[in-house]
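A protein chain is absent from this complex, but the other protein chains hold their places.
All chains are identified by letter, namely A, B and C, in their written order; residue positions are counted from 1 within each chain.
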Amino acid sequence: MFDKLHEECGVFGIFGHPEAANLTYLGLYALQHRGQESCGIVSSDGIQLKAHLGMGLVADVFKHDDIFTKLPGSSAIGHVRYSTAGGNDMKNCQPIMVDYSRGSIAVAHNGNLVNAPEVRSALEKSGSIFSTTADTETIVHLIARAKSESLVERVCESLQQVKGAYSLAFLTETRLIAVRDPSGFRPLSLAKLDGAFVVASESCAFDLIEAEYIREIEPGEMIVIDKKGMKSYFPFKEKVRNTPCIFEYIYFARPDSRIFNRMVYPVRKEFGRQLARKYPVDADLVIAVPDSGMPAAMGFAEEAGLPFELGLIRNHYVGRTFIEPQQSIRHFGVKLKLNPVREILEGKRVVVVDDSIVRGTTSRKIVKMIRNAGAKEVHVRISSPPTSYPCFYGIDTPSRKELISASHSIDEIARYITADTLCYLDIAGLHAALRQFGDHKVDFCDACFSGEYPIRFPRLTDTNQLGLF
Amino acid sequence: MFDKLHEECGVFGIFGHPEAANLTYLGLYALQHRGQESCGIVSSDGIQLKAHLGMGLVADVFKHDDIFTKLPGSSAIGHVRYSTAGGNDMKNCQPIMVDYSRGSIAVAHNGNLVNAPEVRSALEKSGSIFSTTADTETIVHLIARAKSESLVERVCESLQQVKGAYSLAFLTETRLIAVRDPSGFRPLSLAKLDGAFVVASESCAFDLIEAEYIREIEPGEMIVIDKKGMKSYFPFKEKVRNTPCIFEYIYFARPDSRIFNRMVYPVRKEFGRQLARKYPVDADLVIAVPDSGMPAAMGFAEEAGLPFELGLIRNHYVGRTFIEPQQSIRHFGVKLKLNPVREILEGKRVVVVDDSIVRGTTSRKIVKMIRNAGAKEVHVRISSPPTSYPCFYGIDTPSRKELISASHSIDEIARYITADTLCYLDIAGLHAALRQFGDHKVDFCDACFSGEYPIRFPRLTDTNQLGLF
Amino acid sequence: MFDKLHEECGVFGIFGHPEAANLTYLGLYALQHRGQESCGIVSSDGIQLKAHLGMGLVADVFKHDDIFTKLPGSSAIGHVRYSTAGGNDMKNCQPIMVDYSRGSIAVAHNGNLVNAPEVRSALEKSGSIFSTTADTETIVHLIARAKSESLVERVCESLQQVKGAYSLAFLTETRLIAVRDPSGFRPLSLAKLDGAFVVASESCAFDLIEAEYIREIEPGEMIVIDKKGMKSYFPFKEKVRNTPCIFEYIYFARPDSRIFNRMVYPVRKEFGRQLARKYPVDADLVIAVPDSGMPAAMGFAEEAGLPFELGLIRNHYVGRTFIEPQQSIRHFGVKLKLNPVREILEGKRVVVVDDSIVRGTTSRKIVKMIRNAGAKEVHVRISSPPTSYPCFYGIDTPSRKELISASHSIDEIARYITADTLCYLDIAGLHAALRQFGDHKVDFCDACFSGEYPIRFPRLTDTNQLGLF
Partner (left out) sequence: MFDKLHEECGVFGIFGHPEAANLTYLGLYALQHRGQESCGIVSSDGIQLKAHLGMGLVADVFKHDDIFTKLPGSSAIGHVRYSTAGGNDMKNCQPIMVDYSRGSIAVAHNGNLVNAPEVRSALEKSGSIFSTTADTETIVHLIARAKSESLVERVCESLQQVKGAYSLAFLTETRLIAVRDPSGFRPLSLAKLDGAFVVASESCAFDLIEAEYIREIEPGEMIVIDKKGMKSYFPFKEKVRNTPCIFEYIYFARPDSRIFNRMVYPVRKEFGRQLARKYPVDADLVIAVPDSGMPAAMGFAEEAGLPFELGLIRNHYVGRTFIEPQQSIRHFGVKLKLNPVREILEGKRVVVVDDSIVRGTTSRKIVKMIRNAGAKEVHVRISSPPTSYPCFYGIDTPSRKELISASHSIDEIARYITADTLCYLDIAGLHAALRQFGDHKVDFCDACFSGEYPIRFPRLTDTNQLGLF
């Protein structure tokens, strides 16, 4: 309903706990913001894998106690998924679970493989069949066809053939393997709970189950957990730049999460401060587009010395379906979720802070809503640069045509959304903010803003169709 | 899941619009915070009434388009309901719709009749049967048995026999009647949309459908709307004090609503300022228990000159059911909804602002959560006085035994919730804040804090059981 | 889907058994053929009544164990209902349960009160309100307004004011009352199970729970069961003819039931014999329209000395919904349920026996189906007279216009359904068959065939609209 990019997935895994499946359910609960279309859990009792998957929210797919009696064992992995257009069916639910020559294996994937079509095509040519449209399935095929003897080597051998973004959790009868791609696009961290090892896309999943955060799994690192304990490998020979996704800090991750060794909330607030410093405005108050714009708006207000107010109130009971009046020319969309507070806005010069603009349609409605509530001026400040390029590393971006920044100048966008002024934080500002909270030397992937893709993709024709070149 | 008092109902009505039922659905959507257990709509096409009612949220009960084709006509009333214990079944859904000697009538009620048991008993003695356990049914019986000829007089005659709190919307084949009790306990306002009249418990319902707010319906006022237009009556002879519910400002109403002629948000923020002035504390930052504690926390922070931070992050995907791990000694309750941000809280002296404490169990968990996230000191500030007395005017209060303030001193509560300090805004502070935003002379009902009930109730024995005397 | 008249209800009650609600569920299971739209159970634990009602089949409304924990106590009544057009909503589910001056009372009703509109109107004039459109609600109002002191007298007083058909089961906190109207239109029998008393519309309900059949409750008899045991009353002074519904034997009752002191199956078979004797035909074999036409077809075949074959096979997996192909000119209706066996029918002169024809549309399709399967001749024999008059005693009959026999001669109907010959068993034949199995002196109500209504109804205008006079 909001005009946002969508994370495609969240991943969770636990090894060595008697309530593995139930804790995985809780972990997915905490990761629900990373994907709402489908979810699933695969557990192992040491002898075989069992799965339960379904379309919908975690609370709906796992709403009966007895599901957990069908997911026995002390290890489990889970997945939440945001389905891209056309792929929202049962078949594409994860974790994917298959049998192959060495037994069973399940995998949960956050990310996107840029060479999946080529690998798939090659696999099909040598006789593989594909049950899903997910790129993740290629990984399992590669493992099944690997020549090495040990599972660890087979996984390594396979991952060396794929390119792109992946934070993966594998489960076999007796092992849990967690890997991040060498570039480290997507987050994945490690924790401990009562002696059990836990992995999750974001640390907020550890908080809920009261697991103790240990550390980020490193880019290119493979963690193998079995009865004997945990081992760490760095199987990728080739050196690549470490380019975690900068957008996780801007919008995807929960503000109470730690990812890539930084807490999200203070970073987000610092984006707001940077924005206030670079694009100050003579105004009466600052409001946020809730809830994602809140930290940046608060940072902006503090830096600008302006009062921060709750000028837009969010309705927490918005359902998945909504029936528009038949003969109405009004469209309810954003009004169902947000309502302006006239008393605060009336007669005021208002700064409204949001984290990003994708198509611009929602921003336009919000600006109008604020103005209808009596605001004298509306100054829009966005805590990230214009989103002009699609993501190929695991984020569901609309085609380039739909990205308003791809074809319009900031002035044009300002006019379209009817803002008095519109300013975006630039890439330098993002990096400056991030440097305050962690390692100075880490690069981030900012391809959605800059078009500079850390990993090139083989299919020029396809990407051309996306209007990229 | 949160430790709050619960509003029992929200009311909506519209007369003279071709999409009456669909707009009522939208109105109920906006009023959903006033009741989530059941909802319903009754519409009239001028000849007969049609109803659709069900258990659950508005978005679930009205999830198919074709429901609206079964609710034809240009007038409708609707209701959302929070069920009190034991009464959460289909039979008690509202609007109540019955046939009587003059045709059909439906009624939606927000409030509670203190003499309902006596009236019901008297009606039963003279041969009436009751299909529901709701006090509202007595009103319809009284109308059916009234001696006057005209509908308006019958409604007046009936209401003169009941005592207590009521904001009512009646619908007959050809008329919509809206009434507030003479004390004016519950809110009800009037608006216009494309020539149609609209009534709703809170103005946020008008905002969503873009109806223009006209005014509060006055205490003791009866509005009658038919084809010829609107008429206003003041049928109650006896003069009573105007005592709107002060708790609507503290917690029930949405912050973006106007009720009792004041906007909620600035009042709530002023409660925080008053609190900061009366109970200052040497601290590093102020956080809120989201979302209801936000405005007061912001007011507190501004007045105290302390930074306001989002120290507790809310999970927006909490479902209605939740499966606790079997062998776990942990209880997830509030952790599912809130997660602290360690970076903000660690090593800090934290002021946490909430609007009220009912049983104290949640507050205790929140204080512990904040302390576990590293806070050095936790100072709890509550933007209302201790809730020590049950409400008999339409709010679902636990029995007196469960109200922690009824049997414990503030010091004892502070120890129980493990706060370093705990302060409540006093009644004078509430009134002082309210005087800044509206009529100085209006009394408010503050019985839940003071035990001073504006309307006495006949059944001493019952109320004794509640531990009141 | 089939062209049949519909029974409106089935009734069950039990008093004095620890598993009262669960046995009631089983009883309703066995009575499901008497009504499929809604069902419900009310139980009493001696102190209060509890109810569970819902739309749909017994197996669907009561599909979770925990429903029975909410229906405690050792007495219960239950109801299955076939909803007439327009009335199929939740509100009209039975048993109806209300509170009145003496406590609570619930009632389950099979039948129809011919003076319900007058009684309702009178009750409304004196101030009663009606929550349902069911005639049954008038009975509860009358009980609530009765002047006698004891429950038994109140029920008697009330029933003396209503006219028509009723087999009723009442439940209060401490008593079960079962009554049949003085004419005895609808069946109701008594049984015992482990010391508990049981009442049910048909004896098949006793068979399932292994209760021992005692006897039919007599027309005009009222059975009162409480802790002390059972008492029988005959409260109706006026003598009326005993006129049980003859159609129960023709179609409504299950063939394995005993009603009105006769087993259904042999009666139904004798109808077929009578038919064969009166309307013999030179043919090769006899088939039935399954399943209701089976016994009569077998009786016909035996009497005629012709082979009986299963020429039409029934599909047992027919669901409640069915999606017709979009562009198709075919209509699937009866084909979904029945398929002819070509090998049996090809080249043969076939007698097809059915129990009744209502609109004729299905018979027409069946005759065509048999002919398409190769039959040389199709002779239709109906084991009851032409259904020419609507029922006012508890059966859902279409309006007179829709009854093909009301406006067409047998010859015309034969041509319409494309039968070579068509013969109906006459009223004398029905009575002759019934006399073989029970009391010779009992009259039966055959108004649907003869138009001779045992009880006249006050509303001439209404009945005129039905095209009756």
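In the analysis below, a contact is a pair of C-beta atoms (placed from the backbone, for glycine too) under 8 Å apart; a residue touches a chain by one contact, two chains touch by 3 or more.
What you are looking at is a predicted structure, and each value in this text was computed from that prediction instead of being measured.
J.: Using the touch definition from the header, name the shown chains in contact with the chain that isn't displayed.
T.: A, C
J.: In the complete assembly, which of C:P295, C:G360 or C:G394 touches the absent chain?
T.: C:P295
J.: For a quick check of understanding: of C:M55, C:M90, C:M263 or C:I410, which residue touches the chain that isn't displayed?
T.: The one listed residue touching the chain not shown is C:M263.
J.: Pick out which of C:L26, C:C93, C:V162 or C:C445 touches the chain that's been left out of the picture.
T.: Hidden-chain contact among the options goes to C:L26.
J.: What does the interface between chain C and the hidden chain look like in terms of residue numbers?
T.: Within chain C, the residues that touch the unshown chain are 18-19, 22-23, 25-26, 29-30, 32-33, 36, 57-60, 62-65, 68, 204, 207-208, 210, 254-256, 263, 265-266, 291, 294-295, 298, 302, 307-310, 313-323, 325-328, 330, 332, 335-336, 339-344.
J.: Contact with the hidden chain only, please: which chain A residues?
T.: Touch set of chain A with respect to the missing chain: 53, 90, 97-101, 121, 124-125, 127-131, 133, 140-141, 144-145.
Rule of thumb we're sticking to: only the chains that are shown with their structure count from here on.
J.: Using C-alpha centroids, which chain lies at the maximum separation from chain B?
T.: C
J.: How far is the middle of chain B from the middle of chain C, if each middle is the mean of its Cα atoms, in Å?
T.: Comparing mean C-alpha positions, chain C is 48 Å from chain B.
J.: When you check chain A against every other chain, which residues touch at least two of them?
T.: In chain A, nothing touches at least two other chains.
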